[in-house]
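Structure, as structure tokens:
Shown here: the complex without one of its protein chains, the others still in place.
Right, chain A next:
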């Protein structure tokens, strides 16, 4: 039976906005020139690229004198920042300490683990039960040898929004470089580097309706960061490699849409998320929300359902055409339970029973209503099979 599919896994990836796709198509067709070329084939591309860059600069309120390097994704950006700071700061003077949190994306955590083998000392600040680290925690962890603070703006699993402005100020007050992985907050909440306390910001396009394979790295004017990819003089030498023209155009259009839609859409998405969450909590017994609900991206709900295993829930939801996600993969060799959820201080049995629903601007109220009905059915079936859940 062919069924309508409902996509509630937008923190993993999003649909490419039709406007972004349309904007890209000419560059997968007749406009195939290399913008580095002198001739007309190259020349006709350049003003389109300039426009795309303008949109990306606007998205985060960057100044013209800043560098916003369009790259492949936030993983690349995070590697560029961490490895770059190692080369410019750690290798050249006495500073050899990095502060981050214990719920960062693997592209930050695993790069930090790698830097540890090169002699960098890394402090992994534990999040509180709201799922965030505070500016005070960061301030207390800064020592004379601290080269960089790298704290995500929002977490992918819980949606918890970190007090990034205050953390950035705390780092700045001590003359420490500050980086934030803003991947999960772009297009969901306003993001601005206007107060000039953020030195590096990274983002991924496919989390806000740009295509996969494109992202951006903001480097504040005056801050030095060597390239990760050496090559030609593209991007002012900050990132070698022929311009990924169609992806850059796609990112530009997605950035324009994200900036434009931030207020209206986010009110609407927040209302839908709240409806989903509050209905589940009200109508299905023994459920709860992981992390704090105060400071959260408006599209994310991470809900636990007592007595059912996460992957089984995902399977059942998928059978009904609904895509969601769980941090717990019931497979050997993987993390037994999500490190992000365990970091909140919840028990592994809760972590194993947790499902993340993440909405987007394309999510409709009708979809949420259908999803709610399905969630009820699925949880009832699995609780019936489970012996760890006893009604009553």
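Heads up, the rule we're going with is that a residue touches a chain if its C-beta (ideal position, glycine included) is under 8 Å from a C-beta of that chain, and two chains touch if they have at least 3 such contacts; residues count from 1.
Just so we're on the same page, contacts and distances are computed from a predicted model.
**Q** Would you kindly match the missing chain to its UniProt protein name, picking from "Biotin/lipoyl-binding protein", "ECF transporter S component", "NADH-quinone oxidoreductase subunit H" or "Nitrogen fixation protein NifU"?
**A** "Nitrogen fixation protein NifU"
**Q** If the hidden chain were put back, which of A:248, A:308 or A:375 would touch it?
**A** Only one listed residue reaches the unshown chain, and that is A:308.
**Q** Consider the whole complex, including the chain that is not shown, and state which of A:41, A:114 or A:362 touches that chain.
**A** A:114
**Q** If the missing chain were put back, which residues of chain A would it touch?
**A** The missing chain touches chain A at positions 96, 110-111, 113-114, 116-117, 119-121, 307-312, 315-316, 318-319, 328-334, 336-337, 347-349, 352-353, 384-389.
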